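Data block below; observations after.
Just one protein chain is left out here, and the rest sit where they should.
Letters A, B and C mark the chains in the order given here, with residues in each chain numbered from 1 onward.
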Amino acid sequence: MFSYALSVMIFLPILGGLALFAAPVGRGAARAIGMAIALAVLAMGIEIFLGFSPVGGMQHVEHRPWNLSLGISYSLGVDGISLLVLMAGAVLFPLVYAVFTTRTKGFYANLLLVQGAMIGAICATDLVLFYLFWEIMLLPVFFMIGIHGGAGRLPATLKITIYTIAGSLLMLAALIYVGVAHQAQFGFWSFAIADLAALNLSGGFTVWAFFMFMVAFAIKIPLFPFHTWLPDAYTEAPTSTTFVLSAIMAKIGVYGVIRFVIPVFEIEFARWALLLALAGVAGMLYCGLAAIAQKDLKRMLAFSSASHMGIIALGVFCMNVQALTGSLFQIAAHATSTGVLFLFVGLMEERMESRQIDEFGGIAYQAPIFATFFAIAMLASVGLPGTSGFIGEFLIILGAIKFSIFIAVLAGTTLIVGVCYMLWMYQRVFFEKSNERTAQFKDLRLAEILTFLPVILLIVAMGIFPQAFIGKIEPAAQLQVAQLQKGGESGGIAASIDLAPSPHNHKN
Amino acid sequence: MFAEWLFTAFALLSILGAIGLILFRHPMHGAMSLVVTMVSLAGLYALLSARLIFVLQLIVYAGAIMSLILFIIMFLNIQTRDLPEEKGRILYLLGGIVLLVPVASFLIKVVKSLPATEATIVGSGFGGVKEVGLVLFQDWLLPFEIVSLLLLVALIGAVVLAGKRRFVK
Amino acid sequence: MENTATYLGLIPLLPLAGALVTGLLHMLTCRRKPLPELFYGVVGCIGPLLAFFFALVLFFHLKGMPAEERFLSHIPYTWFAVGDLRVDMGFLADPLSSLMLLFVTFIGSLIHIYSIGYMAGDENFGKFFSYLNLFLGSMLILVLGNGPVVMFVGWEGVGLCSYLLISFYSKERENVLAGNKAFIVNRIGDFGFVLGVSLLFWAIGAGGFDYLALQANAGSLTPGVGIAVCLLLFLGACGKSAQIPLYVWLPDAMAGPTPVSALIHAATMVTAGVYMVARFSFLYVQFPVAGSVVAWVGILTALLAAIFGLFQRDIKKILAYSTVSQLGYMFAGVGVAAYSAGIFHVFTHAFFKALLFLGAGAVIYALHHQQDIWKMGGLKEKMPKTYWTMLIGALALAGCPPLSGFFSKDEILFSALAHGHIGIWLVGVVVAALTAYYTFRMIFVVFHGQPRDQHAWEQAKDAPAVMTWPLLILAFGAFFVGFLNLPGLFGGGLRVSHWLAPSLVESHPHVGLGVELLAVFAGVAAFVVGITLAYRKFGKGATEPEYRGFARFAYHKFYVDELYNALFVQPYKAFGGVISRILEPKVTDLPVRLSTWLYRWAGNAFKVLQVGYVRVYALYMVIGLSLMSLILSQSIN
Partner (left out) sequence: MIQDYLILSIILFSLGILGVISRRNVFTVFMSIELMLNAANLAFIALSRLHESMDGHVLAMMVMAVAAAEAALALAVVILLHKHKGKLDTNVFSLLRG
């Protein structure tokens, strides 16, 4: 792979998107262009994945000084932590073009922009560069919800805007603080993450900066109690946007915590991990319980997504290699399973003009293939072994036990909570008797089957052969945890318990 | 000495004209008192050896612009009953004075801090048509052209606005 | 010990492949022109039969090895490895799993064959066989997995399949609800299992996370962690094997087609919990406290389910409660550290329970889906084959010597006594009597006396050969498999126990002949008392009694379902409603709402200034100018 691969992956969609805005083409051509670019990015992503060597460090590094006086640089790289997130960003976008065929040109252009910005945010190894892409990412989403959304799109757009702007401003302030601190400690400006990791932050404001970062990412993840924008935004956004939000953007929040917060604020992170883990678990339970009371299928999935994100976040806060690897794996697993579920709901909405669970029924008899695909994605989402969802969830719970038994017990209830609302929904939508609305539902056509089949197969393959993925991310997770433990030792209380046998145990 | 007397006289006249402008209720009276100000300003320009500007002030301002205004006022045939009621204007006036005192005093303070040099004798060519023209068409050519464009735009705009076409709501 | 056998992987793979093929074909063709049923039947049966064949091969392979080296393993690849945790997708065959394999595949195959007849004419014939195959494949993974995590794959897989099969007639809401219940209750158990396995890993899993390595490291467990692990794993077993407090799903599971009930109750799924406890015998044997909990929960479940069984009127529900009850026995067995006895009961129970279910299925089939025993009667003459085979099954279940059930039950009760658990033994004997009573209540009411529904009775006849042959084979098994583990008292050699010995960590206390005789006598006495009472009450034809008082209470299953509904389900739903209707919009959303409200308020406040008059705006400008001047003039002197 050539050394500018990442830059190309970032700027091909961005420039393509901008050109598409200006170009006088129809929506069919716009979709074809978008699809072509997304496929090109996908091909490069696969190339990177296959060529990725499982060592801890950065690969495909690009580095170019940008603003010398402030030490900002244009630097990119991929390591085990960002690999799967990057893959999610590369793999899932072509689906959108394949499934949603009737959007306007502007929509496809926005989609391209958001992809480029996301990949940029994932690959950036400079905090300012990351922030830049992070902000660019929001703009297309804003337009996609505000222009193309459902009936209640304006309040939803307002809400997501208030939340994300608040988060971004907090992050900007904290970012400046970190930069200034680096200048004060080392005498030169730098925002490169490798330099910032060497910072020895202490003092009263550090905890504030830490929480500013955390809140910014928590909003994006979203972590309880910053999740309230999510149900509205996910429900009102066009399904393709919901797909992008849930499958990739939420993951970038988690990724940001791992990539930027942990290395810079090791001590604070170790100190507050228990609280954050509690927030993750609370979000999981809260959203899981809320999901069962939803009448709108999309809204239910939105809560389900938030619930799973709580568990993924928990894995990050547990500070051991199993949980962290589990989180990273679950990022990809959840992106595929929940993403596909959202796409399916979009399909149902297009064909039956409804999202109300009560108005469905008996789809399984009308559309066995669709029902089977849906079931596989759903089972992956509830973490059935043999699908992608199990591995990550299991590793997270396993890691959580090491961290705190109490947290782990709470986290374990995700097994029960998730299955309750999903089965309840599946029963109402796919089983029981069909009605006039569902009787006319047509099963997937061949083209659609071919579209979804790779993802469904990926879900299963990730469950059966996860080592192909875990092997690539595990060394990076090891490194990260080692760094964290150094921080935890020097400053804080790691709330872990020792289960290992003591020297004088009784022999039976 | 004579110049100072002239200055005082012109200054008083122009201030009186300005006060008249803001106090007369009918615009026609206000316009007439503004003409007084304009003419006395022209005199002041002459005192400052700005010969070309002195002429332009008389011709363009006191002549063209003011007569245009007067023409429109008369054209509209404004009667006293057409005038807006301005009951609170004394209040506004007093309030404005209160507000402007700090502004003016600040500006005067700034002016006082300028070097208090007496006006020196300037060359005979100062402010003449030729000299100003040279400056205008050498150093200020581009702004000059832009201004001419501006005038053109204003001309077209005035025609369009005041033309017969109905007001587009 | 590093013996490998590649064909181990094939055993679960064959039914899974069958599931994939039949499932895909059904999915693709069911909306157009369905394939012939015979095709699905044959394809569906190939997998289990081949698996049974390989299980036999495996058995003889192991038998040919020295007793202490009977381990065969096959590790195709590493499933996942993170830090110290290394989980192989591996299979392990030892005496325990090979025995399980044998009867699981054998009975599974018979049920498959039987289903060809039973499901004939169903529009989802292909789907049914796909699910059955998947079920069997999952069970085989569960049995063959070489470590707890691989076991969990099958563990969850059977849970999923039970859901799919119980809600097979998915057009009726009750059936789907029963399926949901099964899956959710199983998930509660899985919750315990996952936590137990995770805890186990942090305690002793760093050196390898398969059974052999765990067994080698088990000595270093601290009691606190060890007991916690045992109890958490047992919670998983409770869910899967329907023990108190998670037994509630099993009776509802009758909503599925009858062969499914047979598969769930006899060969797969419910026995998984017992198998798991036996598999972890090296843990439970270290912590007798945990074992006692298991034993007591088991025997109390046995008692409770037997009481429920006395008053049921649905033939399948009677059998379902008898399964719960027998499972309780098995847990009592493994709980008192008599693992081989527990597994042996699993083994015999598989035969006679499959027989009883398939027989009941034949009855239901003959009576056009009539399941109420009080609408049957006198079927002995019309369905002789079914009657005689079911009678053998019932005798075995009731513990009639010398049928299989007698020996296995006796072994458990004897072990309880021998290990000094007098209380468990006493309850066990009572349950044995109750079992004999309700089993023969069913037999007498269904087959003896006068027909209660003349019209249905006249049409009833024995099922076709594809259904009766499995019955006959199973009856043969139910009669004779008990002799495989004939205890020394009867001149046998406990061959099953000896076969299992290398896999299990157990002790055989030496007790006097008197104790052994006492156990046997009590067992026989319980059987005689039970069957006599049943005969006196129902033997000569009886009408449905009115249930009053305790009987009514028991008929309604002590209102446990209602209690759970009120205690867990409704609060859960209500809590969800509270969150989404009150908490979410009013509390957690408050900051956003406050901020929009603040902006709106501020906008309204400043709106007053926007009078719309140009001169007022100019005035504002002047105000600003004036303030600026005031400030600036401070700095200029």
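The rule is simple: contacts are C-beta pairs under 8 Å (C-beta built on N, C-alpha and C of every residue); 3 or more make two chains touch, one makes a residue touch a chain.
Since we're looking at a predicted model, the values are computed, not measured.
The undisplayed chain touches these shown chains across the complete complex, B, C. One chain is missing from the display, and on chain C it is touched by residues 606-615, 617-619, 622. Taking the whole complex into account, chain B touches the unshown chain at residues 4, 7, 11, 14-15, 18-19, 21-22, 24-25, 27, 30-31, 34, 37-38, 41, 44-45, 48-50, 52-53, 56-57, 60-61, 64-65, 68-69, 72-73, 75-76, 78, 82-84, 86, 89-90, 92-93, 95-97, 100, 103-104, 107-108, 111-112, 114, 116-120, 122, 126-127, 131-132, 135-136, 139-140, 143-144, 147-148, 150-151, 153-155, 157-159, 161-162, 167.
Keep in mind that, in the parts below, only the chains that are shown with their structure count from here on.
Core chain by CA centroid proximity to the global CA centroid: A. Centroid distances from chain A, each centroid being the mean of CA atoms, peak for B.
Centre-to-centre separation of chain B and chain C, using mean CA positions: 99 Å. Distance between chain A and chain B, defined via averaged C-alpha coordinates, is recorded as 66 Å. The centroid of the Cα atoms in chain A and the matching centroid in chain C are 36 Å apart. Across the complex, chain C is touched by residues 158-159, 162-163, 224-225, 227-229, 231, 286, 289-294, 303, 320-322, 325-326, 362, 364-365, 368-369, 372, 379, 384-386, 390-391, 394-395, 397-398, 400-402, 408-409, 412-413, 415-416, 419-420, 423-424, 427, 431-433, 443, 464-467, 470-471, 474, 477-478, 499-502, 505-508 of chain A.
Those residues of chain C lying in contact with chain A across their complex are 23, 26-28, 30-31, 77-83, 85, 89, 149, 152-153, 155-157, 160, 163, 167, 170-173, 176-177, 179-180, 183-184, 187-188, 190-191, 194-195, 197-199, 201-204, 206, 219-223, 225, 286, 572-573, 575-577, 579-581, 583-584, 588-589, 592, 595-596.
Residue ranges of chain C in contact with chain B, taken from their complex: 615, 619, 622-623, 625-626, 629-630, 632-633, 636.
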